[in-house]
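With one protein chain held back, the other chains of the complex are shown just where they sit.
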Amino acid sequence: MAYFLQQLINGVTLGSIYGLIAIGYTMVYGIIGMINFAHGDIFMVGAFIALIAFLALTAIGVTAIPLALLLVLIIAIGLTAVWGWTVERVAYRPLRESFRLAPLITAIGMSIVLQNFIQIAQGARVKPLQPVVTGGYELFQQGSFTVIVSNIQILIVVTTVLVMTGFWLLISRTALGRSQRACEQDRLMAALSGVDVDRTISLTFVLGAGLAAVAGLLYLLYYGVIDFFIGFVVGIKAFTAAVFGGIGSIPGAMLGGLIIGLIETFWSAYFSIEYKDVAAFSMLAIVLIFFPTGLLGRPEVEKV
Amino acid sequence: MADTGKTRDQKLVSALTDSLLAAIIAFALFSLVLGLRTVDGATGLTLEPRPGLLLTVVAIVFFGRLALNLFVWQTQYPLTTPFAKLFNIEPFDRRDLVTLGAALVFGAVWFATGLVLGEAVYELLGIVVLLFVGLGLLRRWLVQRFPNLPYTQIFIAGGIIFALFFPIVTYALESVFRFGMPLRYWFDLSILILTYVMLGWGLNIVVGLAGLLDLGYVAFYAVGAYTFALLATQFGLGFWVCLPIAGAAAALWGIILGFPVLRLRGDYLAIVTLAFGEIIRIVLLNWTEVTGGPNGVAGIPKPTFFGLPFSPFAEGMTFSKFFGIPYDGLHALIFLYYLILILALVTNAVTLRLRRLPVGRAWEAMREDQIACRSLGINTTLTKLSAFATGAMFGGLAGAFFATRQGFVSPESFTFIESAIILAIVVLGGMGSQLGVAIAAVVMVGGFEALRHTAGLQAIFGEEFDPALYRMLLFGIAMVGIMVWRPRGLVSARAPTISLGDADRISGDLVRQGRG
Partner (left out) sequence: MSETGAKPWDHAPILLVEHLTMRFGGLTAVDDASFSVGGNDITALIGPNGAGKTTVFNCITGFYKPTEGMLTLNGSDGTPFYLERLTDHEINAHARVARTFQNIRLFPGMTVLENLMVAQHNVLSRASGFSFGAILGLGQFARAEHDALDFAKSWLDRIGLLSRADDAAGGLPYGDQRRLEIARAMCTRPRLLCLDEPAAGLNARESEALSALLKSIRDEDDTAIFLIEHDMGVVMRISDHVIVLDYGKKIADGTPDEVRSDPHVIAAYLGVSDEDAAALEGGP
């Protein structure tokens, strides 16, 4: 029971990070119907920006941890958003009205570019960071096993909840959210009714990249080590989460993220850590066979 | 974007503003990740500022953008015009000729600089410019002079003849004249290219003809390679026995994996195939008792020439003894070359034949409109499965070849990036076009290899710089660039499979890409 609870806590923490990234995939898919393969690498760039910003702040003497983290968060969101914007502008916008597979290939190309750019610019070695947020609470003890919630886990879950709430308000209450939904339904009609489609799509990428940057910072703080390749594995799992929840659905992405995080954690804890990805991917296949459009996806009525 | 209504000054101002904006964005992008470098210090990571590099990159963006603004976008006579004219028959005017001449001189100067400095990058750049302009001019001249020649057929025939005779002729020339040609390197590279041509053709059945997006094609390549490796090492079976078994095993896996997932449409299919690719790789990595885990399977026997080994010391009959020629390590390579060439040509022949059979037409019809297919009594599930299995089989055969060529297989060779490269070859080549896929494989794999010797960039990026990364970076940029330039791929027109008269090729704009 105690062991189970501990795994639940770990799973929710991991799931929060996946959920934040999954939203970026699902938003882009919803609005322009493409798999933004480079999104996982945007997350990786976000983690690197956060790492460098943190080191830079320490170097210039900002040592109060809460202040430093807040500044890092702002810098990471801002600069990663520029990356998200640029990727869309360079690789996707020229192909907006083109064939379905063209932007998929440019997305894979962009993913290769980002990975190798970071590898060239920052080196291939893993980048460790001293634990920044330490300590935690012992919840209770059962036998020799103590259930611990660490401060960083609390920070991650709380930040995720706050960011997602803010994000949810942003897209459900503002004109931007309305424009997004309009573009999702029918881009041409949206344009005819005065929605600036290019701007809306750009902002979607900016928002997605911002959330990925938050995830990047949290990942960095949680694991304390990043490298240029994390974007691929984490990205694929976040995309799996988005599909799991029903791609195009934002609550679905959050739910899918949690589920993938939990499956992975529990599988590692009770079965084998080597096959945790196999478990997550197999679950995806099984779920899709029974829910062909994911858990919360709109059932697709075939237009004949 | 040619603003003709503006005055010179207005144009200059808007060009400068635009370039400045681009420079600011570039600064934001690169300030932290390029301007500061993380290095391992005594107490953990420290930062090393690189202001010079950052400024250089920002300046390149600024001036590059400015040049594009002034000479291409905001001018009545874009510099790109004469190059575009290479591909149509609009007459040249004097300005065009001057520009093209300048380009040729530029290419020649770069090439010469490369030769003098011994820098392959410059040489390569020069060659690319010279070839682009030179071949463009030649093509234009030919089309104008002899408009009715069947150029595509001539090109294909030339390509096949070249592929058939290339190793024999170069080997013969080298044996007689001793030019010192790097034959081993050339043959290795050609074998690599042909392997990708075959993989591209195999995937083309699934993606290009049937319109099913498969992001995990490498799984079948891996199944073929491991089946071959295990059969050959554990049971001592020979190449010609293992090869069909490897193909059949991959096809079987195609069916097993395909059956549950082919109900899924579009991008759901894509992600599940990707997941299967990863699952296979992870299983190969962790099922140590059978697959050897990360160490892989080693000691896979090299193919023999119908029972005659290529070896200098083997007892009994060997290839060189049998033919009474001195042993040469290149013999085995030449044999491998012809082996993969035959495998690739068989893939091509089978695909071309299948396209003209009901099943092939059903694949293409499915890509065009699945609902219409079903209304015509076509069982789309079986049709998809047949495409999946056929593609998988060729992937498996290529995998078997890979195993015997390397003599060693490990999960590292079967990562997602392989699937991505093969898919890129298919899409960049022009989905469904056999010729396009072959050209794309040559351009991408050959071009990628050509960038191997790029020591000059170490000066910029420091000692830790690894040319392989830089190649990968350029590879990614090329993928994006080619796709933006030609979204339908290099050869997009579709050849009809049956006709009453002389059918023209169908414009790529009408051909659909499928929804999975």
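Worth a mention:
A and B are the chain letters, set down in written order, and residue numbers restart from 1 in every chain.
Here is the rule we go by: a contact is a pair of C-beta atoms (placed from the backbone, for glycine too) under 8 Å apart; a residue touches a chain by one contact, two chains touch by 3 or more.
Bear in mind that the values here come from a model prediction, so they are computed numbers and not experimental data.
Screening B:140, B:302 or B:374 for touch with the missing chain picks out B:374. Residue in contact with the omitted chain (choice from B:80, B:288 or B:507): B:507. Within the whole complex, the absent chain has one touching residue among B:270, B:285 or B:354, and that is B:354. Within subunit B, the residues in touch with the undisplayed chain are 350, 353-354, 357-359, 361-362, 364-365, 368-369, 371-380, 386, 494, 496-504, 506-507, 510-512.
One rule holds in what follows: only the chains that are shown with their structure count from here on.
Centre-to-centre separation of subunit A and subunit B, using mean CA positions: 30 Å. Those residues of subunit B lying in contact with subunit A across their complex are 25, 28-29, 31-34, 36-40, 44-47, 207, 213, 260-261, 263-265, 267-268, 270-272, 274-276, 278-279, 282-283, 285-286, 371, 416-417, 420, 423-424, 427-428, 431, 461, 464-466, 469-470, 472-473, 475-480, 483-484, 487-488, 513-515. Contacts from subunit A toward subunit B in the complex involve residues 29, 35, 45, 48-49, 51-53, 55-56, 59, 75, 78-79, 82-83, 86, 90-91, 94-95, 98-102, 104-106, 108-113, 115-125, 127-130, 232, 236, 239-240, 243, 247, 272, 274-275, 277-278, 281-282, 284-285, 288-289, 292-293, 300, 302, 304.
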